[in-house]
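Removed from the display is one protein chain of the complex; every other protein chain stays in position.
When the chains are written out, they are named A and B in that same order, and each has its own residue count from 1.
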Amino acid sequence: MRLRKSTAAVASVFALALTATACGSDDGGSDGGDGGSEGLTIGIKYDQPGLGLQNADNEFTGFDVDIATYVAGELGVEPEDITWKQAQSPERENMLKNGDVDFIVATYSITDERKQEVSFAGPYFVAQQDLLIRAGESVENTDAINDLNLCSVAGSTSAQKIQDNFAEDVNLQEFGGYSECLTGLENGAVDALTTDNTILAGYAAQAEHQGKFELAGLDLGLENYGIGLPKDDTELQEKINAALEKMFEDGAWAEAVEKNLGPAGFETPDAPEITEGS
Amino acid sequence: MSNLSVLYDAPGPKAKARNILYTVLFLVVFVAVLWWALAAMADKGQLDANKWSPFVTDSRVWTTFLLPALGNTLKAAALSIVIALPLGAILGIGRLSDHRWVRIPCGAVVEFFRAIPVLLLMLFASALYVQFTDISSELRPLYAVVTGLVLYNASVIAEVVRSGILSLPRGQTDAAQAIGMRKGQAMTHVLLPQSVTAMLPALVSQLVVVVKDTALGGVMLNFEELLRSVRTISANYGANTIAAFTVVALIFIVLNFLLTSAATWLERRIRRGKRTTGAVVTIDPTDAMEADQLGRPAIKTKQPSTPDEQGRLDG
Partner (left out) sequence: MFDFLDLQRYDLFGAFWVTAQLAVFSAIGSLVWGTILAGMRVSPVPLMRVFGTAYVNIVRNTPLTVIILFTSLGLFQTLGIAMGGESFKETNFRLAVLGLTAYTAAFVCEALRSGINTVPVGQAEAARALGLSFTQVLRLVVLPQAFRSVIAPLANVLIALTKNTTVAAAIGVAEAALLMKRMIENEAQVFLIGGIFALGFILLTLPTGLLLGWVSKRVAVKR
């Protein structure tokens, strides 16, 4: 492991050097990635309402899907030529390394650790960690978290962060997925569900949940969502960044936020500043 | 079990009254528990129509989520049993070999994989594929689940094969040798063909174990099987986890019940048949939960009833 990490570190130094030299080249995209001449293969979440969800008609909806569709459009790929693939959280790095997908838009936070294995474009959204609680209840401040029965997903960073930064002895239940947590929240066995506010808003915005849940509005740390790319694909990175920039400006981005997360009372923030790759 | 009344006297008027009393008491307690559970669920809104109706009114739940997931479950189960069969047969025959250098390693492999939880095998296989191969992330869970199931079930099947062959009358081997067959020939031409019919019911019941174990891969390795589809369904229909879960559990029960019935039917048919020895290898009831191991074959061979067995409770 140690050996692998150090080689990865060396590689990322190279990457930085390459990125620096690649700066400035800008040609309006015609084809992106190496997933064939025409289409694109994009990794998204399949079970995340409001972000990336496979619905009963086998169509995909959500904020991440809208971002990916827009970016693909800018790269010259029509929506019907996009092949969606499920990118489950623990698989994302592997999918990019193996070339299973051209890029990934799946609530993928930009972290230094991940940047040793993959590259990012964006960020396209700055999410913050928050709590989802039953409507009508409230969590005053971060100190109150210690008294809550908290639920999160096994192996997620959200739970770890809460324990490290805010509430050491919090009573934590971990499940395989958020919908299991939601059952507990609905029935009172847990008091709050913690993860990024985008994911939480996605659940709260579902038609069946109208008026049932709300966000606590605490700021428990920021997550910069980026578009995951194969390591050092600076050309694609440039193109996607340009596409995102355009999306921020022409209002399509704000519209996508409003459409997918708005129903949960989510205020559309300012578009983030693109930091990757330049 | 036709004759269990041997455990109690034919009920007289008093006993009949008592039995009725017990029946009523039992029924009352049972209904009370059921009522309480349903009331609690209704109270929490878990019985709301919108949580359950998709499974009846919206056929897309089946076509988009449940049936493809069931397909994956069956695919993993079928692959596992198909790969495990020849492997198990080799191991089982190897354990009967006259050569110690074949017999002992085969025995060691069988005992090793039977002693380890199948979940550990799956986790191990998954990690192995991540580190040493570049199988795409979509296929890896399937590969890992199948690998785990194959390793475990091959060793169980090895025991089935071994006891299937041992169940044949000694005369079969003697006769084969008498007409000048070699050991290998006797195995492939005489012993195996006969023992296969005896083993069939056990193999079908083993399929139940395999189907049940695929669910583990869904929860722990994100393999897209039936139990895992609960998550996608509940993401679409407003966290109807309990409803989706109940439906999935029912599908599992029906599927396994069909397999169990098939095994029983096969067993009965074979035992009735005149053309076989009538011996049937059954996996002990205990073994259907992956039980047997360590020296004692829990897999039993039932011979057609002998005088010795008559006069027992089920005789």
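Basically, a contact is a pair of C-beta atoms (placed from the backbone, for glycine too) under 8 Å apart; a residue touches a chain by one contact, two chains touch by 3 or more.
As the structure is a computational prediction, the values presented were derived from the model and not from experiment.
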Any idea which of B:Leu119, B:Ile135 or B:Leu166 touches the chain not displayed?
-> B:Leu119
Among A:Pro79, A:Gly188 or A:Gly217, single out the residue that touches the unshown chain.
-> A:Gly188
Which is it among A:Val126, A:Ala144 or A:Leu172 that touches the chain not included here?
-> A:Leu172
Chain A residues that touch the omitted chain in the full complex = 1, 4, 90, 149, 154-155, 171-176, 180, 183-184, 187-190
So that we can see where the missing chain sits, which residues of chain B does it touch?
-> 1, 3-9, 11, 15, 19, 22-23, 26-27, 30, 37, 40-41, 44, 46, 112, 115-120, 123-124, 127-128, 131, 208, 211-216, 218-220, 227, 241-242, 245, 248-249, 252-253, 256-257, 260, 284-296, 298, 311-315
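By definition in this document, only the chains that are shown with their structure count from here on.
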Could you put a whole-Å number on the gap between the CA centroids of chain A and chain B?
-> 41
Of all residues in chain A, those that touch chain B in their complex = 46-49, 53-58, 85-88, 90-91, 94-95, 98, 100, 176-177, 179-180, 182-183, 186-188, 203, 206-209
Spell out the part of chain B that touches chain A in their complex, as residue ranges.
-> 44-46, 50-51, 58, 60-61, 64-65, 130, 134, 136-138, 219, 222, 230-232, 234-242
